[in-house]
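Only a single protein chain was left out; the remaining protein chains are all shown in position.
Entry: chain A
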Amino acid sequence: MKNDEIKVEAIAQNADATQADAGLMGIVGAIMLGALLLFSAGFAQATVMHESSHDMRHAMAFPCH
């Protein structure tokens, strides 16, 4: 009986840890995705990216050309 309780507790703790990791992964994923979007919209120097985002880059004060 006692063993069972311990086992249940261990499983619960494990589930908590997994949930916490998933949360942290979500946060890290969001940071990476955000950085990627910002790089392409504000920083990439490829001509086509620069041309199409030009006015916005100036308006938002990204360092531009």
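Just so it is clear, contacts are C-beta pairs under 8 Å (C-beta built on N, C-alpha and C of every residue); 3 or more make two chains touch, one makes a residue touch a chain; residues count from 1.
Following the convention adopted for this analysis, contacts and distances are computed from a predicted model.
Trainee: There's a gap in the complex where one chain should be. From "Cobalt transporter subunit CbtA", "Molybdopterin synthase catalytic subunit", "M48 family metallopeptidase" or "Acyltransferase", what does UniProt name that chain?
Mentor: Answer from the UniProt record of the missing subunit chain: "Cobalt transporter subunit CbtA".
Trainee: Even though one chain is hidden, which residues of chain A still touch it in the full complex?
Mentor: Output for chain A: 20, 22-31, 33-38, 40-43, 45, 52-65.
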